[in-house]
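Read the structure below first, then the notes.
Only a portion of the chains appears, each positioned as in the full assembly.
The letters A, B and C name the chains in turn, as written, and every chain counts its residues from 1.
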Amino acid sequence: VSGRGRTDPATVASLLVEALPYIRRFASQVMVVKYGGNALAGATGQPRDPSGGEAGALATFAEDIVLLRSVGILPVVVHGGGPQIGEMMRRLGKEVEFKDGLRVTDAETLDIARMVLVGKVNREIVSAINVHAPLAVGLSGEDAHLITAEQRSAQLGFVGDILRVDPTMVKGLLSQGLIPVVATVGIGTGGQAYNINADTAAGAIAAALSADKLIYLTDVAGVRADRDDPDSLIGQIRAAEVEQLIEDKVVDGGMIPKLEAAAGAVRQGVHRAHVLDGRVPHALLVELFTDAGVGTMVLP
Amino acid sequence: VSGRGRTDPATVASLLVEALPYIRRFASQVMVVKYGGNALAGATGQPRDPSGGEAGALATFAEDIVLLRSVGILPVVVHGGGPQIGEMMRRLGKEVEFKDGLRVTDAETLDIARMVLVGKVNREIVSAINVHAPLAVGLSGEDAHLITAEQRSAQLGFVGDILRVDPTMVKGLLSQGLIPVVATVGIGTGGQAYNINADTAAGAIAAALSADKLIYLTDVAGVRADRDDPDSLIGQIRAAEVEQLIEDKVVDGGMIPKLEAAAGAVRQGVHRAHVLDGRVPHALLVELFTDAGVGTMVLP
Amino acid sequence: VSGRGRTDPATVASLLVEALPYIRRFASQVMVVKYGGNALAGATGQPRDPSGGEAGALATFAEDIVLLRSVGILPVVVHGGGPQIGEMMRRLGKEVEFKDGLRVTDAETLDIARMVLVGKVNREIVSAINVHAPLAVGLSGEDAHLITAEQRSAQLGFVGDILRVDPTMVKGLLSQGLIPVVATVGIGTGGQAYNINADTAAGAIAAALSADKLIYLTDVAGVRADRDDPDSLIGQIRAAEVEQLIEDKVVDGGMIPKLEAAAGAVRQGVHRAHVLDGRVPHALLVELFTDAGVGTMVLP
């Protein structure tokens, strides 16, 4: 933050006058932040990058989460880890099978997925936060039955759909001032573990916590009306308009589960959902504490 | 705050990264702010100035106090009102008598002083704050024996020195989320009211509240090593150095009771005392939430 | 209280047996006491009367209020100050203007009224109570938006009607064991102050606090069926009968707003309203703690 000295006092004052009311409004509010995708893939599991590239992205994200906590916001981090699971399967010589374009998760694949999500990706995020203060606690959706799931289909194996979220334990950790970091493995009624889509899980957890905000940090620049035109960023849409966007193929790929989960969470009481470009440094802070946004906001 | 849009996101982010830790540190801390002097004299008791001059200063001060409150700080406002008392005495045809350069306060003068401080100056500050939210409560030091005083000397009449401060009621109002605004009239053991120097009272109240900060908003630019050189602002001094500054006549006039009270409060456990130039807009915010200061800080 | 020794034990015992159940019944009950009118005018703003006359009336009133508090009752004092305002206007050479028999309150008049009510009359009452113990806290209806008001009519200037009473702050002070003393200045939605009829304000405050009792201390001997016959005191009336009394001109003058506010408060849940002769020493105690009353009681 060197160079701040050059900012003139009037600009500083006007920024503070702008930011302080947001800080007041968000105090004691729960915010569920989905962190993941390719940025995460780059940031972890690799030799530390001396140029401060991807590893720096995780460090900046962790700093932002700690700053949010420091002004009274209650962040909950949710993450996936597809690329890291794939990498480990390759190392173990396990082949990935697909059916109708979806990955089949047999018992061994599930075991590897859980091991990587809970024992590796989750740990990297917890460590990055705990460098600042002993705040983060890593969790699996199995813990205290946070995420109860059921099998989606026999062909796909241990891929689960969420039946219900029990946020009691997460609330307990929040009330202790801690930051839960959740790997999205669910538990079936008979004790069987299931792999769960992390975007969907983030939405369900936000709804169960009556979160004020659900925020997706992605590696794209929000939703664009014309995918090739950087100036066509859609600043905000209503939950009711999401289906149309998908039908019109304005959005596709990984953006679909994000927008669907965002719309669902907003319909269940989450105040606002956001899709942000996680590549912008401190995107979380700029989005939350200034009038201008840096992504797409989903309203009820 | 128009024009903020032009500030680039990197500057915004770096300012937020700088400000948020201060907000965390100051949350739930008591800050006693002495507001007064000539700025106040200009700001009140006059027809509203359409150019936003002095009246605007009071409004900006009130806005800052409300913003501090909104991020969890517990401000207490202390004020005097010398010019307004003089003006009312003139209107009532009461002559001011001096002895050895000090104003003699007879029973009628005291009555007028109390009426103006509690019924007029205090009211103006309370009103300016309550335009934003029903937060301010006007108090006299007599209420619930907040300030117990004794006569300084028979010749000066009803001028009092502080014997003790009982902060119980003020703490009660703070715990209700309210902003006490205190006119510095004290009460003697027999029920007699006394006029109290507001700078001294602010220091004693800050000490009794174990305040984190004691802040004097003045109409000068902090303490200068060379009074005529704007670049000789003394950024910080230790409480132990204050006496020397006074002896060396580096400071004089109204700055003396401020620095003495600041040094005394710091010695009694107040963490920091500040003398700020209240003419800088939002001086309070810039001082509190950025690394660079805009005044003189007194350390233990 | 010398001479009590002459009261025989049986009388003492029977009085105690009579008084104790009232003390039990009233413990922790809020009682709003309107003090004011001419007695107050005499008691304050004058050289102390060595014969203990009017000044003694205020002292006795203050003693009673402290005694009520000492047995667990939660008194709230409400006062006006018409005569004192008039006196200050005369001293400042400001002429009183009337329209249709009502005093016009321009900006300067309001400023003077507020200054006198909050800075002088309120202070006298607070001081008289605090001679006994640090219990009283002086308030204006503007503080924390206790009384929100609106303009009655453009011709009358800054004379206000009550829109609503927010008793939160007063309840906070009561729960601290303090005695609020309220000057009846209200605040408009835009921050404008208004002068409010103190009898009406007392009733509205009693209703907002769900007070057990609303008590008017006046300088007349309650309501008489025949104004010239001291034996025709009306011991109690129903709220529904008040309008008829006014229509029949059994009561007039300052008694009308008292009875109307009393009836209104009782209709809004205040248990009983009383109009007492404040000139009887310790009238409050005798009314509250004995079977026989010394004034007129308004029932639902």
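Here is the rule we use: a contact is a pair of C-beta atoms (placed from the backbone, for glycine too) under 8 Å apart; a residue touches a chain by one contact, two chains touch by 3 or more.
Quantities reported herein were computed from a predicted structural model and do not represent experimental measurements.
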item: Size of the entire homomeric complex in copies, 3 being in place; value: 6
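Going forward, only the chains that are shown with their structure count from here on.
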item: Category of the chain touch graph - line, ring, star, complete, other; value: line
item: Centroid distance [mean C-alpha coordinates] between chain C and chain A, Å; value: 61
item: Whole-Å gap separating chain A and chain B, where each centre is the average of the chain's CA atoms; value: 46
item: Geometric centre distance via CA averages, chain C-chain B, whole Å; value: 35
item: Chain B partner contacts - residues on chain C that touch it in the complex; value: 91-92, 111, 114-120, 122-123, 126-128, 130-131, 134-140, 142-145, 166, 168-169, 172-173, 176, 178, 187, 190-191, 193
item: Complex contacts: residues of chain A adjacent to chain B; value: 1, 3-5, 7, 9-21, 23-24, 27, 63, 67, 70-72, 280-282, 285-286, 289-292, 294
